[in-house]
Structure formats: C-alpha cells, structure tokens
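Heads up: the structure comes next, in structure tokens.
Here the complex is missing one protein chain, while the rest keep their positions.
All chains are identified by letter, namely A and B, in their written order; residue positions are counted from 1 within each chain.
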Amino acid sequence: MTDQIKRIDPMITSQVSDMHVGYEMHDWAKQLFPINRSILGDGIRKTLSFISEKLDGLKIHEVPTGKKIFDWEVPQEWIIEEAYIEDAAGNRILDFNECNLHVVGYSVPIDAWISAKELQKRLYSIPDSPNAIPYVTSYYSRRWGFCVPHKLMSRFQKGNFHVVIKSNFKDGFLNYGELILKGETDQEVFISTYICHPSMANNELSGPVLAIALARWLASQRNRRYTYRFIFIPETIGSIAYLSRNYIYLRDHVIAGFNLTCVGDERAYSYMPSANGNSIADRVARIVYKTRHINYKEYSLLERGSDERQYCWPGIDLPVVSLMRSKYWTYPEYHTSLDDLDFITPKGLLDSFNLHIDCLSLIEKNYTYIPATLCEPNLGRRKMYPTTSTLIEKTKSRDLLDLMFFMRNGRTLLDLIETLDKPHDYIISLIDELLGAGLILRK
Amino acid sequence: MTDQIKRIDPMITSQVSDMHVGYEMHDWAKQLFPINRSILGDGIRKTLSFISEKLDGLKIHEVPTGKKIFDWEVPQEWIIEEAYIEDAAGNRILDFNECNLHVVGYSVPIDAWISAKELQKRLYSIPDSPNAIPYVTSYYSRRWGFCVPHKLMSRFQKGNFHVVIKSNFKDGFLNYGELILKGETDQEVFISTYICHPSMANNELSGPVLAIALARWLASQRNRRYTYRFIFIPETIGSIAYLSRNYIYLRDHVIAGFNLTCVGDERAYSYMPSANGNSIADRVARIVYKTRHINYKEYSLLERGSDERQYCWPGIDLPVVSLMRSKYWTYPEYHTSLDDLDFITPKGLLDSFNLHIDCLSLIEKNYTYIPATLCEPNLGRRKMYPTTSTLIEKTKSRDLLDLMFFMRNGRTLLDLIETLDKPHDYIISLIDELLGAGLILRK
Partner (left out) sequence: MTDQIKRIDPMITSQVSDMHVGYEMHDWAKQLFPINRSILGDGIRKTLSFISEKLDGLKIHEVPTGKKIFDWEVPQEWIIEEAYIEDAAGNRILDFNECNLHVVGYSVPIDAWISAKELQKRLYSIPDSPNAIPYVTSYYSRRWGFCVPHKLMSRFQKGNFHVVIKSNFKDGFLNYGELILKGETDQEVFISTYICHPSMANNELSGPVLAIALARWLASQRNRRYTYRFIFIPETIGSIAYLSRNYIYLRDHVIAGFNLTCVGDERAYSYMPSANGNSIADRVARIVYKTRHINYKEYSLLERGSDERQYCWPGIDLPVVSLMRSKYWTYPEYHTSLDDLDFITPKGLLDSFNLHIDCLSLIEKNYTYIPATLCEPNLGRRKMYPTTSTLIEKTKSRDLLDLMFFMRNGRTLLDLIETLDKPHDYIISLIDELLGAGLILRK
C-alpha cells in the first residue's frame, strides 16, 4: 500500500498551459518557414539541426540512396540552385528565390527557349484560387515544371520564354530525427511528424513545432510511466524507411500513437481514427474532445492521407491516430502558398498542445482500479459522506461510491470515464481522492 | 424418457392467487407497523419474533457489537424510553410516544432548557410537505434531534423549551432472520428484505410481508428445483454483516436474487437491474413485465439505493434485482410519516406477489430444451396438425413447430421466450405439450 500511495500523484497532469507556449511554437515555425525542404537533402538537414537545438538527445539518422525499403527504394537527393522564367525582353517574371513553391519538386534541369504554348504544359495553377501558388512534386517520375498563381497565367500567353532550372540529383541520404524519452516501462507512446514540405505552415510546420513543444514538456516531467518516441521524418518515404528498420520493435511496444499534422489553425477540429478504431489512442481522443466540449469531425480511414497510411497498414498495425485542426485536403489553402504563417496562430497551436497533453495524461493514468473493500466502504467515518440520512443528494460522495461500484470487469480509467460519462478530469480527481484514502487499488 | 416425462409438470405454476393473500399481507403489515424499529435492538427482535410465527424454520442470528464486518463495525444498540419537547408553560408539544419518527434515530440523550433559536438547529421538517414527519437517522455520528411536520414549526419560534430524550447505548447484537427452503439442487434463489425502519409502510413493511407470503407459498410446494434463501435484515449494516459471513457461499450458489423493497403501493412499477444487467433475474423480470403488459420504469444502477449497493458491489457480484412499485426516493411520501398503511394496499401487495411468483416459476422451468427428432416430427399422426394442406393457418401447430425449430444453440426457456417474443405462459404451455408428446427433451 505504501508504494501505491506514494505514487498517487503522477507527474503528468493536464493543467492548461499559458499562451507563452503558443507564441514559442509560432516563433519556431517562423524560423523554419523559409527553408527549402524536400524529402531528402540540405533542407531537411537544416531543419533537423534547428530541432536538435531545441531537443537534447535528438539523434539524426541516415538511410542511403538506393537502399531498398519494403516495396520502395530511397531516391537520390535533389539539389536546386536557381530557377526562373524570363520573357523575350529578359524580364525575370518568375523566380524560385522569391518562393520555393514555384518549382515542381524534383524537377529535372532545363535551360531552353520555348514557346508560350509549350510552356503552358509545364505550368501548374489553381483557377479557383487565383492568388495561390500550388505545391506540386514529382518524386518518382522525372519531369520539370513551374507553379504559378493563376492570376499571372496571362503573362505566359504569347511569345517565347527562357526557362531555367539549375537542379541536379546525387546519391545521398534520407535523414530523419529520433528522440526517445525513457519511462518506467519500455512500452511506448509513438509520436510522428514530417518535415519534407517547403514553405508552408499548417501542413506542415505546425506538426514539427507541436512535436518539439510536447517533447520538451515531457522531458521536463519527473516520472514518466511510458517511454515516448518522437520521430521527425519526410512523409511517406520516411515513414516507410523508418518502419522498415523498426516495425517489429514498434509493433511489440507501441500502445498508442499520434501523427501530428495540420495542428495550427483555429478553423476546425478533426479526428482520424486508427485502423482498430478503438485503441487507447482513439479512446483518449474521443474522451478529451468530449470533456472539452469540442465539436469535431471524425473522418473515415477512407479519407486517410498522411503517414497513418503506413502506420496502420495491415501487418504494421500501429494504433496511431491524428487529432487535427483543419484536415489536409479540406481547407482551400491546403498545399498552396496561402498555407502561411498567418493561417496558423499561437492560439491554434496552443489548443492543439493542450489537447495532446490531455491525451498523454490520460494514457499515463490509464490503470485498472479496484475497490480495496468488499461492500461499500464506510465513507462517514472518513468524513467523506453526510452523517445524517436526509433526502439523497447527488453529491461528490455519491460519485465516489458510483465510481467504486463500476470498478469491475477489469475496468481501466478509460473504461470508467466512458461508463460514467463524466469529464475525465473530474473522474481523475475522484480517483486521486480514493487512492489517497486507501479505498481503491491500482493494478 | 420416463424420468423426464414424469417431471413434466413441476410443482411451481404461475397461477394467479386470489385477493386473500393480499389482505393477509396487509394485515401483517398492520400488526408490525407500531413497533419502534432501528438497525439494532428490541424493535428488530420483536419483528423477527412475529415473522418466525409465520415461517417455520426461520433462524434468528446475532452479530455482536464491535464485530468488524469488512470496512465497518457493528454499532451499539440504541435504547429509547421516552422523548418530548415541552414549552415554558409545561405543555408537551411533541411526544415520541405519539410517533416514533419524531426523534432522529440514534439520538444521544438530552435533558435541557434551550432557546427557540437553539432548538431550530435541532429540528427537521419538510417545507414542501407540511403534514409529513420526516424520517432521519444519524447512526455513525453522535447527535440529537427531533422531526416535526413543517406546519408545526411556528410553535417553536420563540421562548425556551424543555427538550428531553431518554436514550442510551449499550453493547448488544445485530439480529437478522434467515430461512432456507431446500430444493433438488443446492443452487439458490436469494431473496432479501429489510426490517430496520420504524413506522412506515411501503418502505419498508411491504418488503417483509411479501417475503413472508412468498416463503409460505414456496414452502407449500412439493418439488422445488432450487433452494430458496430468505433473509430479513437491517438495511446496509445488515447486508454487510450477512455478506461478511456468507458471501463466498452465495457467490458460488446464487443463480438469481430479488431485493424486496417498496412493493406495496399501486402507483407505478419499477425495475432496478443487477450489475450484470442480463442475469437470469433480470431476464425473468423483463419477460414477466412484458407478458403482463405492465409499463414499468427501468432504473440505472446510478439510481441504486437499497441493499443491491452491497449485493452487486464488485467482488460480491450477486445477480440481485428489485421489482418495485414506486421506487424509494421517487414518491413524496417516501421516508415520512405519510408512507403509512393507507399508502400500501392489499391489491398492490397482491400484484407484487403475483409478479414474483411468475418470476420464480420461470426460473424453475428455465431448462435447455432440444427436439427429440431430427427433421420436423410428423405432427399429423399425433393429431397435432391439420390433415389437409389448405392455405396455411397460423395455428398452435405452427407455433409448436416454430418453438422446436428455435431449440438450437443451447437455448433455454428464457432464450426461447425472448426469441419468439410471445407470452411466457403460452410458451410454457407449448413446452409442456411437447414434453408430454415426447417430442422434445429437457437438459
């Protein structure tokens, strides 16, 4: 009992943090924003270098070009020095230096004069969003192209143009960052985010900066029950590479996982379930949304589009969910230059931070609890119950008894919250009181 | 087969009894009404003495003061000789002899002159029910007090008063009665009721008088399949004491249980499920209500308030339900002097009696049945089917075949009633006919 009582108040509590954390995350995003990232290369390495300044113990790994990873192969690195389009008069009417979205990712080099008609075939724009530069890549099929706001398309209607892309490809490395915060057990909570997008903010700098903030918060806590694994990877090829090295260990140790993406705006709340649909991660997500009275949209796995495609693939089967704000594909700024530092806000980031803190706290406290007594305990002599029998009041005393009454069938904290259908923080406070009084045991 | 056929007609049949039983129960309640009961003491002993006159074989047990029972301790007995309040002129304006609800249960002794202001703190009344004397106890915290109809509160507004409670406490015994009616097996049906309330009728004399009637009816039957255990206890402390002595045996032998409380009025029907929610007791309760076309309110275990709090506590887990009329807490007369012999009626008691008889009969017949033939039997040659094939009629012949058709997957009588969704007495009559014809077997 002594041992149990001294552990009553685990270090992880879901207190809401102040705005300071939100401003800090937004500032990190601002510093990371200008870097020209792609799935491999210097952009990723600069980003990982920034992250390692914030996170002690971050390890940077590399997987060489050509390495076979499941059904895939690590591609070459793509280097781009400059890229522009000039008109016949020598006016530079589009320049990669002004926005790194202007060039299709992994474009092959070109230096040629071509007609407007030919150029048209190489331009990507969005008629419905005339100010937006779209984000386009072509990793696995060699081509070149430029991305332009649709309102500028008129400039490319006639004449000849000088198109220049000084790019090249070389064998190199796929890099990713990994931080492991050891806990009391080697069971793990897995948190993944991706760092392969050039200058965009919600998708995707919001994910990495939230991951940094969560990792720093966890690192500052005293007794972690679970081990926490954070990874910062390029999307798809990175998760495939990471899984090819680690999936058996992960499959045996991960009890819950979160894919951090699109967590910085204030427009909506979204939830992408795991393939299981009722894993611990799924359940804490739904509980926290409910306690916080947040209206959210639950998506079907048919709408999946981020690294859960790999984490939840049959045979991998990690219990990974995403708690997003505006989900990728669903907001008009998605994958364009309009997904910028104004679209994400300190408050949006902070709210996501607090949501995830709530989830992690619940997971840490998700023990099985059982009453220490057979039959109701005598709450009266412990000053936990009214001493006269007047008409029944639905007081905390009653809630304490109800909570103990439903501690059966191996119910854990999550089961009890779901059964009693009350806010999780209130249930946690009751459990702490019962543990303190020695009236329940934790298994 | 011989053995099986001779057992076709078990002794327990659900024939509706005549009003005589209702009047008898009401008369017993009338005789028990004046006794001043509390959780321990002479009131309980007088009550048990009355019950043992009606029930051959009732054993009266005792548990001494100070005995530890799970998280509790058996308290001292409370003896009260007299109690009253006099005004300055010597007028006795409230007297325990007129109604034993006037004194807070387990009041400590007092003999003093106090001001109206001081007295106010010691008075309990119900502003919304000005004629009712409330029922208040303070078993586990020593205090004193009086209970008065709110309409009399004006008499205590000014002046000084002489308050007298001649009570004392002494080591003694917690008493309870127990009757065991042996059946063919040592599996048990458990029936509990409580006898710790002073002069009130629905809660609680209705429970004990129904228990007496049910026990007498069972004792008069020839072949009981199950053993029946009746206990008459003080509420809460009594069920805890009883369980501390018997819970392991009960856990291993009780297949269904009924907590008899609030079974005497005609105003409503109520059902409190067991913690399992789908035990045999729960299922017969719902079936019987349905067959009898009774509208009833099913309560949540969050509304539990009687001894099911202990019987269904995790680790005890007895399958105990309550089939009540107006549930405790829900009727305005509850726990007041208005819950009197007019509130309960012979008809109300009789209807509860018949409901419980139905439940017990169903439990007795709840065997697994299987067809004795592979493929449909030839009902025609047994004169159980029309001999010409004209248009199909939904006759009893068809019901016989349907009933046999669904005798699969280990279905018991309760399963068959639920599957076919027909009145339980009709299904029982079909089963008796099929058993008689040797067309089905009972396991």
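A few comments on the model shown:
FYI, a contact is a pair of C-beta atoms (placed from the backbone, for glycine too) under 8 Å apart; a residue touches a chain by one contact, two chains touch by 3 or more.
Note that the structure is a prediction, hence the values are computed from the model and not measured.
Here the missing chain is touched by one residue of A:Ile60, A:Val136, A:Ala268 or A:Ile294, and it is A:Val136. Only one of the listed residues, A:Val148, A:Leu205 or A:Leu243, touches the absent chain: A:Leu243. Considering the full assembly, B:Met404 is the residue among B:Val21, B:Ile133 or B:Met404 that touches the omitted chain. Contact between chain A and the absent chain runs through residues 70-72, 104, 124, 134-138, 140-141, 143, 145, 236, 239-240, 243-244, 247, 275, 301-302, 304-305, 309-310, 312-317, 329, 335. Seen from chain B, the chain kept out of the figure touches residues 370-371, 373-378, 380-381, 387-392, 401-402, 404-408.
Just so it is clear, only the chains that are shown with their structure count from here on.
Per-chain Cα centroids separate chain A from chain B by 56 Å.
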